[in-house]
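For this depiction, one protein chain was excluded, whereas all remaining protein chains were kept in their positions.
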Amino acid sequence: MSLTSSKRFSAPFLWVYALLTVVPLLAGWGYSLHCSLRPLQGISGQPGTWQRLFAPPSEGGEAWQTLSYTFGLSAISIGMILLFALPLSYAFVFNQRNKGLQGWLFLPLTMPPVVAAFAFLALLSPSGFLSRVAYALGLSAGIDQFPRLVNDALSTGIILTQVFLLTPFFTLAFINQAQQENMPALRRAADALGSRRAQFARRIYAPLLLRRSLPLLLLYAVYLFGTYEIPLLLGRSSPRVVTVYITEQMQRFDLSNIPLGHAMAVLYTALVAVLLVFLLSRRAGQIRET
Amino acid sequence: MRKDMASSAVLNARVRGPLRLLLGQLPRLLFRLLFVFPLLLLAYLSLQQAWRFPRLVSGEWTLQHWAATLQGHNSLLSSMGLSLLLSGSVALLAATSGFAVSGAVMQQKRARRWLSLAYFPYLIAPVVFAAMLQFYFVRMGWSGTLGGVVLAQYLFVFPYAVLFFSGFWTDRMRNLIAQARTLGASSREVWLRILWPLGRPVLAMGLFQCFLLSWFEYGLTRLLGVGKVQTLTIQTVLYVQEANPHLAAVASLLMIVPAMLLLLINRQLLLRKTSGLQ
Partner (left out) sequence: MPAIRVLPVIQAHNIHKQYGTLSVLSGVQFQLESGRSLGILGSSGCGKTTLLQIMAGLLPADQGELLLDGQAAFDLTPAERGTVYLSQEPLLFPHLTAFENIAFGLRVRKQPSADVRAQVQDMLGQLGLEGLGDRMPTALSGGQRQRVAFGRAIIIRPRVLLLDEPFGSLDAPTRADMQQLYRRLCAAHRITTVFVTHDLREALVMGDELARMEAGRLTVYPSRRAFMEAPGSGVREEWAFWQRTLSGEGLLPGTTAAGDVFAAGRSTDLPIPPHSPGPEKKVPDTDA
């Protein structure tokens, strides 16, 4: 296509694109920033929104707690997903007999987070399926005796649900990547050099896939940082993840809490944006290198 | 002698066969169970009259929750219709515009940089996006309307579509288009004779992904729909919060059915895509 004509054709598309991707986000962010900086009406001598947000926990400031809780939750989830997805993908790549099982990996992909959260609630809650199994086996004496696995301090339910939903996706991604890297040939080469299978898995398979999938992993870490439905249904009222904190502050009857929600939204969006800029520029650098 | 050995080996295999088979298959069985169990649990709950602790199996099977749903005694069926309409519209809008726009973006000299823009609205949690946009939506009178929710969902599904389709506009595709143009094809003919036939499977796949993205969405719809746009996800959460596990299970299964159907149809495409890479 000649550049002149393609320019003529693509210019309106580019305008639409820029308009749709940049303007709403900036407008929303700008409004939230405005709300978080605006002094509360009719209340003088009150500390500003940002001071309240970042006040020590003893004085009701929740920023650090919320942010670190959300960060920890996504880090642990990603870690556990890798712990399962890497060996699973290995079993699929190197054992042809498992090929028929690959279709089962698609099942969780059909589940919305809301549905998965409900299914795990039915499975893990004190009156849920596992609790009944424990009761039937004589391992627990009743609802109160069963360890709390949902709405618990360790966020077990949230983590398990996220691992259930995302492990198949990462397994499929790793299988794909392993095929692109021609892992079977690499293993034959490693065999010929006298490496044991476990050494190959530890020294070649896992590091290579992790390196190649790093951008994907980080993008999913960002995604998990903004996860909402699962913590909403399976989490505790405190600490809360960032998204739940924001929506709850904005829907409180006490109007003075609304700016806190906006301030957290500003912070969250800025954090994600900074991370993304870092990630994307890194990737651009990698592309230039190759 | 050799015959003896052979027959004893057969005997051996016959005796040890079932146990070994079971042990060998056990991990595979567990694997299947792991993925299918949550679904089975949902199906079970949807067919139970009541599920009182500590009974594992109550034995009181019923179709009443399904019957009530299909006869319209609750709002699940209408919610499903609304969800189909909503997600269908969002997917159609986002996939078609995303396809064209990604074509324009990928033609740019700094295509990667342009493409980066799409990551921001796509990766910000939709519920936070909605919280920040709520003011504008209320101001414009879009809050609580179907159109408003379509627009809001479009704002994060469209960037995804652009990212998704960017993989289609490879150098090779650009060269094919250039070839068609030098052979005398007009822009319209390039679309009709090259891009449409070659892009159709990719478009179908993108449409499906966009549909699911919208179909799965809860937070943004709740915030901007303010209870007036009752999609299936919203109904599901309502039933969960009302402690009605049976209807929540029916709603959950309704949510999974179209996604599963689409996935079954589209898996061929998925497989073709991976086999092309080998």
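Each chain carries a letter (A and B) given by its place in the written order, and its residues are counted from 1.
As a convention for this text, a contact is a pair of C-beta atoms (placed from the backbone, for glycine too) under 8 Å apart; a residue touches a chain by one contact, two chains touch by 3 or more.
All figures in this text were calculated on a predicted structure; none of them were measured in a lab.
J.: Touching the absent chain in the whole complex: find that residue among B:18, B:59, B:197 or B:227.
T.: B:197
J.: From the list B:146, B:180 or B:226, pick the residue that touches the absent chain.
T.: The one listed residue touching the chain not shown is B:180.
J.: Over the whole complex, note the residues of chain B touching the chain we left out.
T.: Residues of chain B in contact with the hidden chain: 172, 175-176, 178-186, 189, 193-194, 197-198.
As a working rule, only the chains that are shown with their structure count from here on.
J.: Mind pulling up the chain A residues that touch chain B in the complex?
T.: Listed in rising order, the residues are 1-2, 5-6, 9-10, 13-14, 16-18, 20-22, 24-25, 27-29, 31-32, 98, 101, 103-123, 127, 129, 131-133, 135-136, 142-143, 164, 168, 175-176, 179-180, 219, 222-223, 225-229, 232-233, 242-243, 246-247, 250, 261-262, 265, 268-269, 272-273, 276, 280, 284, 287.
J.: Considering the complex alone, what residue numbers of chain B touch chain A?
T.: 28, 31-32, 35-39, 41-42, 45, 53-56, 97, 100-101, 103-105, 107-108, 112-114, 116-121, 123-129, 131-136, 155, 158-159, 162, 174, 177-178, 181, 187, 215-216, 218-219, 223, 233, 236-237, 240, 245, 248-249, 252, 255-256, 259-260, 263, 267, 274, 277-278
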